[in-house]
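Take a look at this one; I'll ask things after.
Left out: one protein chain. Kept in place: all the others.
Labels run A and B following the written order; every chain starts at residue 1.
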Amino acid sequence: MKIWPGQFLAAAAGAVLLAGCNQSASPGAGGDTIKIGEFASLTGSEATFGQSSHRGTQLAIDELNAGGGVLGKKIQLLTEDNQSQAGQSATVVRKLISSDGVAAILGEVASSRSLEAAPICQQNKVPMISPSSTNPKVTETGDYIFRVCFIDPFQGTVMANFARQTLKLQNVAVLKDVKSDYSLGLAKFFKEGVAAGGGRLAAEQNYSGGDKDFNAQLTAIKAANPDGIFVPGYYTEVGLIALQAKQLGITVPIFGGDGWESSSLVTIGGAALEGDYFSTHFSPEDTAPAVQNFVKSYQAKFNETPDAMAALGYDSAMMLADAMKKAGATDGAKVRDALAAEKNFPGVTGTITMDAHRDASKPAVILEIKNGAFKYVETVAP
Amino acid sequence: MNFRHAKTFLLGALAASFLAALVASRINPYWLYIFYDIGISIVMAVSLNLINGYTGQFSLGHAGFMAVGAYTSAVITNQFGELNFFAANGIFAVALYAGGLAAALAGLLVGIPTLRLRGDYLAIVTLGFGEIIRVILQNMDKVGAARGLSVNHGWTNLFWTFGLAAVTIYVVASLVNSTYGRGFIAVHDDEVAAEAMGINTTKYKVTAFVIGAFFAGIAGGLYAHSKQFLTPGGFGFMQSITFVVMVILGGMGNTVGVILAAILLTLLPEGLRMLSGIEHLPGFTAERPLGWIGDTRMIIYSLLLIVLMLTRPQGLFSFRRKRN
Partner (left out) sequence: MTEFLQQLINGLAFGSILALIALGYTMVYGILRFINFAHGDVFMLGAFAGFYLAPKIAVVLPLPSIAGAFVVLGISMAVCAALGVLIERFAYRPLRKRPKLTVLITAIGVSLFLEYAGQFFFGAAPKKFPDILPVLPITKIGGLSLNSNQIIVLAVTLILLLALRFIVMKTRIGTAMRAVSFNPEAAALMGVNTDVVISFTFALGSALAAAAGILWAINYPSIDPLMGILPGLKAFVAAVLGGIGNLPGAALGGIIIGVTETLVSGYISSTYRDAIAFAVLILILLVKPSGLLGKKEIEKV
């Protein structure tokens, strides 16, 4: 093998020159469109969440454009896929900001991937709204980072209080997904809440997202004899967990967070989920026209019922558009200020007010699964 | 590598990457970070080539060593606040080196007991160790477990990535061209014969493994300070396989080929991304006429992989006589 230093140098220099020519586009909006960037896990292990979120976002953008756009301009949504892989989000968000010159960034479902992108948005002073990253750290990155979902401490505490006060549970077991930061976060604050309320942790077991067999964990939980099981996971696993629990003869209620919200949950879990509870953003029984319209147009467009991720994706885009209208500009700093000042924004996932930490402050609803449908139980104010 | 030129190459490449780092601020950040990815891939692929290509030991756990280096260096640099230019680069050098050493140590621990296994058995065991490293990290609360670890400093730059890529190439090339290093190739060509000729094959295998792991650790450090966020999931066996593909596509034991394959495979997905983003094409009336590539990007990628392997099984860039 031969390498000539000259060749290598020439190649390196050529590469640098090539890239140098590719100067960054002017930020903000140019021409008659406003560019908004979205990064999502459209393929790979978490594609199902990323696609839902993306559909919600897409629906919002389509509706906005049908209504004449924002500030008299059409919105162009540039979506980049990160294959659910670590390291990719940083790359695609840099592309969206420096090559495409987007005015704002929407994304992601997983906190770990939002945390990759947030510092880049902050550094470039491009507002970023995460639809459904619940880790408190995401918005702590800086004053340009927002979210429209709950944070783990709120939802964890809500479910702990619900378990202690409404369900009157003494001994709860926790079955969490060690691969998911969302699950870890919820479990942590739930356990703290239960301990603070005088309850006891009967057992704690783990699984990894993507697992299908939970018999070992559930058998161990059954032996600990809890009076309720908290499963802060996603609907992809929860249906199977409920099925296997019933097969093992576990009859105590199982409950979880907004990761449960999807029509797939009941399709997979079926009757095994009867009498189980979860906290989420809105009740499908909600008669508010915004909610009903959203559910209707989503079904018409994608031929499926929207899940929580889709609703949050929708709200993130709608709130961004609202802030741009209020700011009267697409300029990063002005949109940021408008976002931070959002009050009582009528989202489909509830009435959202941005708090001082740029987290969405909105009530949680608790739903029960009855006859294969989600029934409203109670609302918990933040 | 023609050995007479090796030192010239190293010095030249170091100087070039230093100069490149000086003009980095003029480069579009998206491309700049793709260059970092390329440099990191080169370090990973060339070091893996020492194990897989030259020594013929099939390792599927290279991303595990990368993880060890990434987390070690990140934990070290996270101890420091904002530093001036010299202190920052000094600390970074130390952290990268420490990451490399930690990975080398992991390589030694994995290597000694397992390298007496052959072929596919070794492959699955290295894959297993890679996964075990990932699962351990996933359960280490001190480094954030599945929540991930934020890396405070983005110290990776063109000088460090391409400088260290050059060092990796230099070390691996010099090693296999030295009298001592011929032993690696002997182990690859015929282990039994090599043993009979008095070569301590286990020692060679462990050496290759430890050196390979060391550079994987360094690449991990570069990765950590370029992405600035680490999750255990980023170092799964699919990552290891990406690097194995680079080695095999480049032509095992062919450093230039492996470097080119590392560049190609890092650029390929981004290139497809660019194609799908083209707004107008002459002759097409639709907007984003290649937008469908965005949806099918990874399908195209996997098909290309199959086609490349079928059409150039000896390696994409192997133009020389094949050794056996």
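Quick notes
The criterion applied here is as follows: a residue touches a chain if its C-beta (ideal position, glycine included) is under 8 Å from a C-beta of that chain, and two chains touch if they have at least 3 such contacts.
Computed from a predicted structure; not experimentally measured.
Across B:Val46, B:Ala63, B:Val125 or B:Val172, the residue that sits in touch with the chain not pictured is B:Val125. Among the residues B:Ala21, B:Leu83 or B:Ile241, only B:Ile241 touches the chain that is left out of the figure. With the whole complex as reference, residues 52, 58, 113-114, 116-118, 120-121, 123-125, 127-129, 131-132, 135-136, 139, 192-193, 196, 237, 241, 244-245, 248-249, 252, 295-296, 298-299, 301-303, 305-306, 309-310, 313-314 of subunit B touch the missing chain.
Think of the hidden chain as still there; on subunit A it touches residues 43-45, 47-48, 50-52, 178, 205-208, 210-213, 215-217, 219-220, 222-223, 236, 239-240, 243, 247-249, 264, 267-268.
As a working rule, only the chains that are shown with their structure count from here on.
Separating the centre of subunit A from that of subunit B, both taken as means of CA atoms, is a distance of 32 Å. Chain contact summary for the complex, subunit A toward subunit B: residues 1-6, 8-9, 12-13, 15-16, 19-20, 22-24, 42-43, 78-81, 83, 85-87, 90-92, 94-95, 97-100, 111-112, 115-116, 119, 135, 137, 178-181, 184-185.
Interface of subunit B with subunit A (complex): residues 1-2, 5, 8-9, 12-13, 16-17, 20, 23, 26-35, 37, 138-139, 145-148, 150, 162, 169, 173, 223, 226-231, 233-235, 254-256, 270, 273, 277, 294-295, 297-298, 320.
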